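Of the protein chains in this complex, one is absent; all others appear in place.
Should a chain be cited, it is by its letter among A, B and C, assigned in written order, with residues numbered from 1 in that chain.
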Amino acid sequence: MAEYSALQVIRNALGGNEHWKPLWRKPDPKPAYNVIIVGGGGHGLATAYYLASEHGIANVAVLEKGWLGSGNIGRNTTIVRSNYLLPENAAFYEHSMKMWETLSHELNYNVMFSQRGIINLFHTPAQEDEAARRGNAMLLNGVDARFVRPEELGKRMPALDLAGSSRLPVLGGLEQPRAGTARHDAVAWGYARAADRRGVDIIENCEVTGFIRDGTRVTGVNTTRGDIYARKIGVAVAGSTSRVLAMAGIDALPIESHVLQAFVTESVKPCLDCVVTYGGGHLYISQSDKGGLVFGGDIDGYNSYAQRGNLPIVEDVMSEVVELFPAFAKLRLLRSWGGVMDMSMDGSPIITAGPLPGMYLNAGWCYGGFKATPASGFCFAHTIATDEPHPLNAAFSLDRFYRGYVLDEKGQGATPWKH
Amino acid sequence: MIIPCPFCGPRDLAEFTYHGDAARAAARPAHGSTDQEAWDRHVYDRRNPAGSHAEIWQHAGGCRSHLRVVRDTRTHEITETTLYAPEVSQ
Amino acid sequence: MSGYRRPSGGKVIERGKSITFTFDGKQYFGLAGDTLASALIAGGVSVVGRSFKYHRPRGIVAAGVDEPNALVTVLGDGAREPNIRATEIEIHDGLVCESQNRFPSLDFDMRALNQLGGDALAAGFYYKTFMGPARWPFGGTRTWMAFERQIRRAAGLGRAGTESDTSRYDRVNAHCDTLVVGGGKPGIVQALEAARKRRRVIVCEIDPTLGGYASWSGDPDISAMITQLQAMDNVQILTRTTAWGIYDGNAVAALERVSDHRRDRAPGEARQRMWIIRAGHVALATGAFERPLVFPGNDRPGVMLASAAQRYAAMYGVLPGKRIAIVTNNDSAYTSAIALKARDANVITIIDLRSEVSGGARSIASVAGARLRTGQAVVATAGTGGLDSIQVAPFDHRTRRPTGRSEGISCDCLLMSGGWSPAIHLASHAGGAPRWDDTLKAFLAPEDGRDLSLHGAAAGDFVFGAGLSPAPAPVYEVRAPGKAFVDFQHDVTADDVRLAHREGFHSVEHVKRYTTLGMATDQGKTSSLPGQAILADALGRPLEQVGTTRFRPPFTPVSLGSIAAERFGDLHPERITPIHDWHVKNGARMVAAGHWQRPECYNRWKESVEQAYIREAKTVRRGVGIVDVSTLGKIDIQGPDAAAFLDRVYTNGFARLPVGKSRYGLMLREDGFVFDDGTTWRLAPDRYLMTTTTANAGPVMQHLEYYLNVIWPDIRVHLTSVTDQWAAMAVAGPHSRDVLAAIVIDTDVDNLTLPPMGIVHGRIAEVPVMICRLSFSGERAYEVYCGAHHGAHVWNALIAAGEPWGILPYGLEALGALRIEKGHVTGAEIDGRTTARDLNLDWMLSTKKPFIGSAMMDRLGLVPITRQALVGVVSINGEKFHGGSHIVESANPKKPGPSLGHVTAMCYSPVHDRYIGLALVSSGRARLGARLYATDPVRSASHVPVEIVRHVMVDPSGDRMHG
Partner (left out) sequence: MAEPFISTPVMAATAQSPIADALLPGEYGNLAIGAQVALSERFGLAICDVCAWPGLETKTANAIKRATGLAVTKRRDAVGEAAQGFQHAPGRWTVIAEDPSLAERLTRAVSANATVVDLAHGRTCLRIAGEAGTSVLAKLFAIDFAEKAFPVAKGLATSHHAVLAQIQRVDAQTFDLLVFRSYARTFFHALTRASEEFGYRIVPPRAGEPET
């Protein structure tokens, strides 16, 4: 099997690039598998890969209703970080960060993980204390963190307006230097290729339309390409979680679907070397390798499955961009889009066995599940393979809400659109 | 999005704040209820349907009324807006 | 390209009015009305930029917003404006532009890469390499990041500046019955029709003038129609205005370029203006985009869209070359040929990929004097700098390949036409799938049930002229050796599309993402369909099944400044208290608290903040101080059920609070966690004045309104925000009563008349005031309320009255220090994750009545004593520790061990003469007396031994405030 390398690129180029093989096969579904993963997003594909690579379970199918990576993996703002406050989240996301650091090698696919740092700006003394609280939590949890003072910020981001036009000067920032961005689509493709190579069937254009039940136990799925049986069925469908579980008779979950928009400008030469977030609102910016400035802000704030947003958020986000970077006012918005997010009631994820026998659930990623992809796949595979949560996802249970063990990073309570 | 407030007329989304599923609000356990499971469900569980959704919005940047808005979560199309009255949602 | 200006003609230019502008440091002349593109073509400039990846020389291809190549940077008023299409810049005296991506300074690594040659840089090459070795020293992400740096530098188009944009942007909200997008003939027809029905109509058009294609194709009716439209009083015409997005409810976002085309601006005039138009009906008459053809060398400067040449000739009197060849798969190019001929162009040949051509087309070709070559194709182009010649060969349109020897034709301009794609972008923003029309070989707008219609070419209504067919041949590519470009700007070739297919990317969306086809600044306006056709060929499926990629706003790129509009440079509104100006005049450092501006402290004699607040706090403990607390949220609560309502929303009881008294109250969220606190005053049996924290004033109001309107509509209570009605100031300290006694009239303020939590009404310096004896500082203290307009007056009176006792104002920092000493909680402790028990406020949880949150507050996870609880921390050795420090057991700052909690707030305590703080510490109450460390590795690197103490660190018995 041709492995990817610089040498191969040159060899193939000499052959007119005629000999490259498909990244994944296009198999027809088999009647039955050991494990079915519903959802060909980052998490579903990673889960399939780790089932095969960590647990030797290769008789696995990933069922994707559209084209692979058409969900949130294909539309996120690509930020990878582990700067969490709560220890449960910190441990999980830091594990993910470590996996990211070797992911391209592991997959033999360059996912372009660029550890250019993320800086959360703060603007008031109270915010500075909060930043210190978080930064100290990170260091005590073994995560890298440092304070960045305005002088350094000015040097690293010459276009940044430290004074702020309206009463919120930049007092400093909390940086996680190891954080950064990755090429979102490549993560899906890289996992798909690696899983395929280990025997996993990746089946596109195969929508799950129902569950086959034996009593309460889930034993298979109805799909647009026929019924498929499996001993275990993992659901990793992000924004579609409620819709899919409703097919199994679960009519309510601690999840709401909300749309988050993202934006990219026309490309320009490198002008922003790290990821930055604004503390005077809700905004994060980075620059893609192609040169576009990529922004995100608040979710639109109402239940939606529409994958597109509305104008007020567009205005808010652009207002914040030019507040921080008044030099960018003349740059131009090229494209905006939306994704449907699985907002959980405390803003933290769910990776668990259940809620029905034979079923496993991976959901509740809000707007932060891209960075989780490796650890999520790893833990979900563990949970499916062993029927026990991995210590890293033990806290991400479904019953934590009812028991009062919520993991509420933002302290917003059960108002999912505020997380 | 433009929401037709029954009192103010059509107004921009930016004037409204969201309060979620109207059916959930209507099904809130009675004040003083000690049915823990009912409270768990009420506080944490959501139907989150794809399709028609009766929901509550407050015209916070206008008349501050609470509205019951029937909206399709797949298309954002609004088919019904009334001032919120608890009976309607039951 | 050897373009030139004809001695006559040109609909929009003013002959006689010469304009001077600068391009790449060189002066050029154009005519008023020219675009930068038309002026450059007239000036014989053929290379205007370099391509994205291969840095190939590129010329002007189109005449409108679909231009993929000619992007320049406009150097205006200080701020750089990169990536502007030369076709949309109206030249004016003093315009300075520069080309982009032109002399890329590639460093050593990149050059090495380039030597690998084009094929190694094919689509997606970077996914397959640059991983480096798995292990140290180049392991992890190091290798990639080193290469990434070079790739990033090589990519990108223009350069963004660092100087702030000083121009102004505006927003206008508009409403109409009918919005017509596109001021071409079909748009004008729609507008007239709606206007005659007395509808309110808005028409927006990208160009400076109305008329569109009808105007440049010489439609005889068009100017009369324009005049007619302009005369209607119910029609508003917005030129230079691009509708760029349609949002839910027919809210249309449009960008007007108000003064970009002028050197000077009037006072207050914007550069650009964002229109938000709410329309009953939207009529889209946005025309269509001509498609290029894909053949080797099709990106050479001098190769242009046929309709673009026609437009340059008609509108600007400019011809793109002296010997023009045309290659086409459809009849519309014949219209272009004849139109060019009519303007004295020398159209030497028409090369038609089709083997059969209609009689109508044939006769046009002969009228145009162009030799018609059917069943032939361009298989190569040649020239240095611009185009010198093309190679033409017989062609089989089924195999897409040449079938015989090629023949050279010398020409300096090659026009191409691959048929037309209707501009359905706006109609597709809602996300429906466009429909394939197999006659037109084009995607038409989806039907999504909105109040929206399409007209003219946008609706697929193509009329190319008598005897001509609107149906192109379904062939867009000539497969011959050499790089044949699909997406000019992103350098995506036909081979790239096939490579993507070979690697398993079979969805159009995959091909887009893998090759970046259609992701450039033109968003594939011209290139999408040819790319999809090549994919369809590779898949062996009809184009209909392949589909098109999703359209998204904006239709064309929009400046970020225009979307921010009036908020650019003025993002956060400022909220000020009635005493604001006094604070500023008296040396206060103001800080933002949400939108509010509040004094942090009043610096004197160049004090530091810490020195100032310690001085202020001492004044309160020893004498008397005054603080502006007007920012507290205040809610008027009236009605027969007011008491019952408060009993439901507060954890503690308010029904039995006597009139004329106030009480501290605590609110939970429905999930049982603490939401907010504040005092509420009973002013009459059915009237209360509730106060909230500054930060939560809005959320508490919304919370109360929600319960009142939605959950308990039977409760008869009215709520009104009166935050702004009252100025509020707290007078605190042992001498506070003396100060009040000296100035308040119409009431006594002695302990009997005004005991703790009591309320009196009186007057200060003529002004009616309401005084409540409340203490946040732990000292004897009074909150004085008066009408906000009188606030400054009363404040001044109190300061004057307090002079004998040395009254001083104190700010937020001192307020914080005093409350920390006293163990009162604020937002730092009420962070949405703490319970009443965590904050030692369990005494406020009534057991006699249910309240919001009571059902959920005893869940398993909310009660363990191992939870983090509020305690005091005191520096043992006098060293300073910091807010945000974590509490740990280990004395070793290098190995601090796990976090037990964190310091929520700290201050220097004048009472204890050392640094103290509040902290949330796990099993906090069990740790009283423990010696732990406050560690702050991320900020100050301090690691300070602290003792855990009770959270109330001053006057736990409350004698001082009750005295």
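Some points to look at:
Just so we're on the same page, a contact is a pair of C-beta atoms (placed from the backbone, for glycine too) under 8 Å apart; a residue touches a chain by one contact, two chains touch by 3 or more.
Small disclaimer: the values here were computed from a predicted structure and weren't measured.
Across the whole complex, the hidden chain's contacts among the shown chains comprise B, C. Checked against the hidden chain, the listed residues C:E574, C:D750, C:D842 or C:D959 yield one contact partner: C:E574. Screening C:A32, C:L75, C:M145 or C:A174 against the full complex identifies C:A174 as the residue touching the chain left out.
The residue from C:D77, C:E766, C:E803 or C:D959 that touches the chain not shown here is C:E766.
Listed residues C:V700, C:A788 or C:A905: the one in touch with the omitted chain is C:A788. One chain is missing from the display, and on subunit B it is touched by residues 7-9, 11-12, 14-15, 61-65, 83. Where subunit C meets the missing chain, the touching residues are 170-175, 200, 266-270, 276, 278, 566-567, 570, 573-578, 581, 595-596, 630, 636, 638-639, 660, 683-684, 687, 716, 718, 720, 722-727, 746-747, 753, 758-762, 765-768, 770, 786-793.
The working rule: only the chains that are shown with their structure count from here on.
Taking A-C and B-C together, the pair of chains sharing more C-beta contacts is A-C. Chain centres here are Cα averages; for subunit A and subunit C they lie 21 Å apart. Contacts with at least two other chains are made by residues 306, 310-311, 402, 414 of subunit A. Among the residues of subunit B, those in touch with two or more other chains are 1, 12-13, 17, 43-44, 75-76. Chain contact summary for the complex, subunit C toward subunit A: residues 52, 76, 79-83, 116-117, 119-120, 122, 125-131, 134, 139-141, 144-145, 148, 151-153, 155-165, 167, 169, 245, 247-248, 251, 253, 276, 429-431, 495, 499, 502-507, 509-510, 513-514, 516, 519, 521, 523, 550, 552-554, 557-561, 563-565, 567-572, 574, 590-593, 597, 600, 669-673, 827-828, 831-833, 856, 859-863, 882-886, 888, 896-899, 902-903, 905, 935-939.
Within the complex formed with subunit B, the subunit A residues making contact are 242-243, 246, 251-257, 301-306, 310-312, 345, 401-402, 414-417.
Subunit A makes touch with subunit C in their complex at residues 4-6, 8-10, 12-14, 16-18, 20-26, 66-70, 74, 87, 101-102, 104-105, 108-110, 112-116, 123-126, 128-141, 145-147, 158-159, 161, 165-168, 174, 180, 183, 185-186, 189-190, 204, 265-271, 280-281, 287, 289-291, 306-308, 310-311, 314-315, 318-323, 326-337, 400, 402-406, 408, 410-414.
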